[in-house]
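A single protein chain has been omitted; all remaining protein chains appear in their positions.
Letters are used for the chains, namely A and B, taken in the order the chains are written, and counting of residues starts over at 1 for each.
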Amino acid sequence: MPLIPQPPPPAGGALLARLHAINAEYGYLPEEELRRAAEELGVPLSQVYSAATFYAAFSFQPRGRHTIHVCLGTACYIRGGEKLLEKLESTLGVRPGETTDDRAFTVETVHCVGSCSMSPVMRVDGDTYGRLRADLLPRILRKYREQEAGGVSDEGM
Amino acid sequence: MKVCSRSDLETLRAKGLSTLYPSRLKVSVGMATCGLATGAAAVYDTLRDEALQRELDLMLVATGCLGYCQQEPLVEVRMPGRDRVLYARMTADRARELIAALAEGNLPTEGALAIIPEEKEPPAGSKPAGGLPRLNELPFYARQRKIILRNCGLIDPTSIEEYIAQGGYEAMAHALLDLTPEQVIDEVLRAGLRGRGGAGFPTGRKWQVCHDAPGQPKYVICNGDEGDPGAYMDRTVLESDPHSVIEGLTIAGYAIGAHEGYIYVRDEYPLAVERVTQAVARAQELGLLGENILESGFDFNITIVRGAGAFVCGEETALISSIEGGLGEPRPKPPFPAISGLWGKPTVINNVKTLATVPVIINRGAGWYAAIGTENNAGTVVFSLVGRVANTGLVEVPLGLTLREMIEGIGGGGLNGKAVKAVQTGGPSGGCLPARLFDLPISYETLTQAGSIMGSGGMVVMDENTCMVDVARYFIGFTMAESCGKCTPCREGTHYMYEILTRIVEGKGTPEDLDLLEEVARWVKMASLCGLGQTAPNPVLSTLRYFHDEYEAHVEEKRCPAGVCRALIRLAIVPDLCNGCGLCRRECPAGAISGEKKKPHTINPELCTRCRICYDVCPVGAIEIVR
Partner (left out) sequence: MINLTVNEQPVTVPEGTTILQAVRAAGVELPTLCFHEGLAPYGACRLCMVSIAAPRHALVASCAYPVEEGLAVETNSPEAVSARRLALEFLLSRCPQSEVIQEMAAQEGVTASRFGTPPPERAEELCVLCGLCVRVCREAIGAAAIGFIGRGMERRVGTPFDIQAATCIGCGACAEICPTKAIKIEDRGNKRILHTWHTTVELHKCPQCGKLFAPEPMAFLGEMFPEIEEQWALCPECRRARTAQQWVEQRFTSPA
């Protein structure tokens, strides 16, 4: 028993669920939201902050409007996932974890999205693109830029 | 409606059968993540729009994954009274043609992969119409036996009725209404089911320990934090047949005396989260979860927890601490979770596939299950056959099949006819086995003895274009990034192994580095706190053991035999072969290629990053990798 009495722990999974909710709403974890989460869940702020910095899904930086996840799982890696990343880096001028100046895209790498049979794979927001080649990337990026420009493109892959 | 009895289940089953086998035309599109990644959504939309336009009466359904991912998007057409036809690699254009043919009452054979006979067992020697093979006669499926994946790709995962039509929730009803918890445990024990998460601990024994452990409440957790890169069977089951997991978890809860269950799903699997959330809600709505299930007096509820991108949470104690609300940090065992788990209470953690198997064992009996596979390795396992192999996909086979039968038989050998050099099993915790060991029968023990593990079933095929030193570095890079950092060996050891391997692939390694690498690898394996660290060195140790020559080439000759390691290769254009099309120049991310149209191009070695994109895109094979 610690010297300072503790509130009961939150329900199982509650802290992760709350962090996901904040991240989904803001695109990252703002400090004041983490403080509020700690208070409302009755969890020490240090614990909230530990969890927030531990998991790859959470960010402390605002993201671009679209997040690109280049998969570097084993199957993607040996079938050229790195090449996709390199092409993306040179096309967008950003490194993994960075956001383009126009805030359109944030590029991230991910350790497997579980679409290994379609490797190499990339995910843009919720859409997964499989059987990719570096030369197909510009077309995909264009689709998202056009969506933003208001012109709805239904160009499938 | 609340399901209160077996006859209520029958009502739902009838409803499920009417959509599974409707009296009108039915078209199903495989829309699990694999299908979606290759354009299934566009195919689905085209089928819908085109049918609408042609006023074709059609039941269009999104199903899950049939496993033959190589052939995605897959579309299945069922005309009442005829064998179902499966079309592979569907595109929007072909979908349009298909609807046109169907509108005229035709069931085209063009582009069809196989037929799925309407009768379970067609008469021996009979040939289906149209000269198409039956699905289970394709080399990819011939050796398969589907227990875990029994419903995947066949039912609409959002329909609990279709799951029930396939015999779903019958096992739960049997367990809750006819069996005691002890009898359920005994059945699972006698079936010889071992944990399909990879370690292979007997499931019945785990349940027994937790059942006998003092302390209340107890918990059951489904581990769906499938983090091994190269493995995606848990995702498939959760996306394509979520109720099988819910049913298995409920039976496990009943067996050990838990009234609360958790399903922990990996964050990178948004569709799986969605499907399983929907399925739990539906089961609750029908009273198949909640209070007094089927009026048996047993209460059971399930909470879904979405992971947040930490491989270590696949380790059971880390997963528990993640649910409790903190870091996914493992803690020492013993005590094992079955004695002291979630909130310090007795807890059973089982993998998705283990739980999906349980209802089948309860339905068909321990003896039936134990007869499949080999002694001590009963039943089936699911592998994801991926990498540089001709047929990629999910494969469920009885234990005891050889690696060769898997890779050459089912997988059809190397990609583009290249010779297979090695197979990596068990993800970052497993090892790389060379082709000369491919006659090993697959079991928990044989793979472990050979220096790999069964793990979650990832099977990544590698060929002459794969550098085994680079692969070892890749895996250690992975575990280094995923180490929680709690214990010294895993934190410091993986980091240092990564440093050594980086030196080696950069051509700066020495023969002494190989000894140091092995010494550190053995220590990390021996001294780490949890399974992540204890298995992290396996890719290094297995490649050192089986591919020592490749390491030697790197440190002694500064040569990468596979032509992968950037510091040790050079790219050049063969002038006689280059037709000056300029594709490589346009695709080169470094702007290192120059040349006039229709004249041989050249690569500036100063600018070239040796990414080899040019090698991939060159239509005439004029790019040479100088090793």
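In this section, a contact is a pair of C-beta atoms (placed from the backbone, for glycine too) under 8 Å apart; a residue touches a chain by one contact, two chains touch by 3 or more.
Predicted model, so just to flag it, every value in this text is computed and none were measured.
Across the entire complex, the residue among B:108, B:485, B:507 or B:600 in touch with the chain not shown is B:485. In the complete complex, the hidden chain is touched by one of B:142, B:526, B:607 or B:620, namely B:526.
Where subunit B meets the chain that is not shown, the touching residues are 310, 327, 329, 331-332, 334-335, 480-489, 491-496, 499, 516, 519-520, 523, 526-529. Against the chain not displayed here, subunit A makes contact via residues 2-6, 31, 34, 44-50, 53-54.
Going forward, only the chains that are shown with their structure count from here on.
Chain geometry summary: the mean Cα position of subunit A and that of subunit B are 22 Å apart. Remark: subunit A residues 9-17, 19-20, 41, 43, 47, 50-51, 54-58, 72-80, 82-83, 86-87, 89-91, 110-119, 121, 126-131, 133-135, 154, 156-157 touch subunit B in the complex. Put simply, subunit B touches subunit A in their complex at residues 33-34, 36-39, 41-42, 69-70, 72, 92, 226-232, 235, 260, 262, 264, 266-270, 303-311, 322-328, 342-343, 384-388, 392-394, 424, 427, 458, 460, 462, 466, 471, 474-475, 478, 481-482, 484, 583, 586-587, 589-590, 609, 611-613, 616-617.
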